[in-house]
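For this depiction, one protein chain was excluded, whereas all remaining protein chains were kept in their positions.
Chain lettering (A and B) follows the sequence in which the chains are written, and residue indices restart at 1 in each chain.
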Amino acid sequence: MNPPLLQARGLQKTFRLRSGPLARSVDHVAVDAIDLDLAPRERIGIVGESGSGKSTLGRLLLGLTPPSAGEVRFDGVAHADRRPGDWKAFRRQTSLVQQNPLSALNPQMTIGQQVAEAVWVHRLADRHGARDQAAAMLEKVGLSAELMDRFPHQMSGGQRQRVVIARALVLSPRLVVFDEAVSALDVSVQAQVVAILRSLWQQLDLAYVFITHDLRIVRHLVDRIAVLYLGRVVETGDIRSVYARPRHPYTRALLSSVPSLDPRVRNVAPPVQGDLDPGKAARGCAFRSRCPLAIERCASETPRLRRIDQGHVACHRAEDVRPLPMATAEVA
Amino acid sequence: MFGFVLARLLRSLIVLFATVTFVFIVLRLSGDPAQQMLSDIATPEALAAFRTQWGLDRSIAEQYLLYLANAFQGNFGTSFADGREVFTVIGERVPKTLSVTVPAFLLTMLIGIPAGILAAVRRETAADKAVMAGAVVGYSIPNFLLGVALIYLFAVWLRVLPSSGSSTWQHAILPVATLVLAGAATISRFTRSTLIDVLGQPYIAAARADGIPEREIILRHALPNAAIPLVTMLGFGAGGMLGGAVFVETVFAWPGLGSGFVRAVNSGDLNVVQAMILTFTAFMVSINLTVDILYAALNPKIRLGNHDAS
Partner (left out) sequence: MTQARTPAWSGRRPRLPAFGWPLSIWMCGAWIAAAIAVGATAQWIAPYDHLQQFPLTRLAAPGALPGHVLGTDYLGRDLLSNLLAATQTTLVIALVGSLICAVIGTSLGLLAAHFGGWLDNLIMGLADAMASVPFIVVALGILAFFGSSPLLFMLLVGIANWERYARLTRGLILSANLEGYAEAARIIGVPDRRVYWRHILPNIAGPLIVQLTVNFPEIILLESGLSFLGLGIQPPATSLGLMVADGRNYLATAWWLSALPGLIIVVTTLSISLLGDFLRDRFDARLR
């Protein structure tokens, strides 16, 4: 096996929340004890409902926010040991596609300028060369060079999202975090962008973390998947085996109601009963208030990730989780 | 609510404290205080005596503490201009200033708020345009110029009112009128935009949809909600009066704090100047504190104790 490109150990992020100047502060654990390995050219999907800590995890991996505990290594170098000069090199090799495509582009600059900027701030080409590289990259995401002098508001949502992707990939990074890169798009446009991402991955030396709440999309884009619940990984494994045979009650609930994980339609068909309950995390299984299989042990003992089949699952009763009905599994 | 008021009280004290400290630092930075206070003609003995009195021969920390102690006792030495206690000089001027600014403040609100309400309610009518035109013009005329214009009109041309001094109540008419005209312009403009904001809120539209009469909507729904921003406006208004007093009192030779301040600055009477700065600051701090407390009393979020981090 290849040596890991990215390695996270015991990653934790706590936000200190204060409701007022005199109020007592409350600690909110957004990401808890996460281990993660990513080999070169490997693709991993991170799924979970809104607030489960997906974006926070992505930002931790890229060193955009400091962890409260644990460490992240890229090419064997820990973020904490990186000096200012090293960060620049790191930034050149990594990228993030942000969650909100509407604000991700500067309304005052043309898209050509914005894509080319990445090239020339790293002194990889002069302004002319940078522009050519930008044009080539835009071409690859299916945008003709004529669009280079447009401003973001003169483009459609799908075009803008492709610009954002082009900007993230123009430096040929080795690692990209896609945070809900296609979730805001119409279904038909989603399919286009997914196809572009797949073909780009074929051409590039690229590993990526694909964050989404949409289980249908991630299936076609990743090799492995990690399911997040309240900041913890509850199940991880090869995409095919997890989809075929989920071992955690939460994963199973997600998969049995595939299209409806989208928070906007959650009211229509809740994947699981009840709401996220961050207060419960202290001891026992965080999922127990919503879990149909919960037993007494689940309240007293926190389940740890353990190996089952090919994957890892954090559930005391993983063996008792029933397989999905055939039809659902097919669709998924 | 109690915590809120306490926090604001503490903040007011900090502002006062900071002002005294600031004046102390500036005074030390701007040269030898003994020389400055006593001017060039002072004898060496007088300088030495002054230095001992103010502890200028001691360490800077001691000087600072001494200065603080003196400042909070109202002890600023004597006025260089007439040799009287600064405390007395200021004390005489405070009532004079209050006797023009307080009536002017009340009249400003009595004129400005209704005019603003009228303009907001009769939006885009002749009444609105007249009020707004008056407000814009009033806003563009500096009050010293307005004062000069009123003097020309009523004292020089019509000869019905005195132009300067403070011996009779008639003398107060023009200064008060100047402050009111300038103040009402700002207040009516602010009232209008606040009320228009409130009238654009969804709950007003809902009330209209319920068929509640317009009069009722304004009195019952819009004004109570506009009251909170309007309270902060009282603070601006009062501050405007104090700032305006500096000019208006000078124009009309009205012997209040404002003209006294200008005169002290012009003659380099630093003892009076520092006392003036602190007096004005103290006034502003108490005004702001009053506004904050009123604000807290009106605002249910704070009144009920669940205030947020703003």
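Here is the rule we use: a contact is a pair of C-beta atoms (placed from the backbone, for glycine too) under 8 Å apart; a residue touches a chain by one contact, two chains touch by 3 or more.
Since the structure is predicted, the reported quantities are computational estimates derived from the model, not experimental observations.
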Kindly state which of the options B:Val5, B:Val94, B:Val148 or B:Leu161 is in contact with the chain not pictured.
B:Val148
For a quick check of understanding: of B:Leu10, B:Ala46 or B:Val136, which residue touches the chain that isn't displayed?
B:Val136
Of the residues B:Leu6, B:Val26 or B:Leu110, which one touches the chain left out of the display?
B:Val26
With the missing chain put back, which residues of subunit A would touch it? List them for me.
62, 64, 88, 91-92, 95-96, 98-109, 117-118, 121-122, 164, 167-168, 171
Subunit B positions in touch with the non-displayed chain are 15, 18, 23, 26-27, 29-30, 136-137, 139-142, 144-145, 148-149, 151-152, 156, 196-197, 200, 239-240, 242-243, 246-247, 250-251, 261-262, 264-266, 268, 270, 273, 276-277, 280-281, 284-285, 288
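Here, only the chains that are shown with their structure count from here on.
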Separation of the C-alpha centres, subunit A versus subunit B, in whole Å, is 56
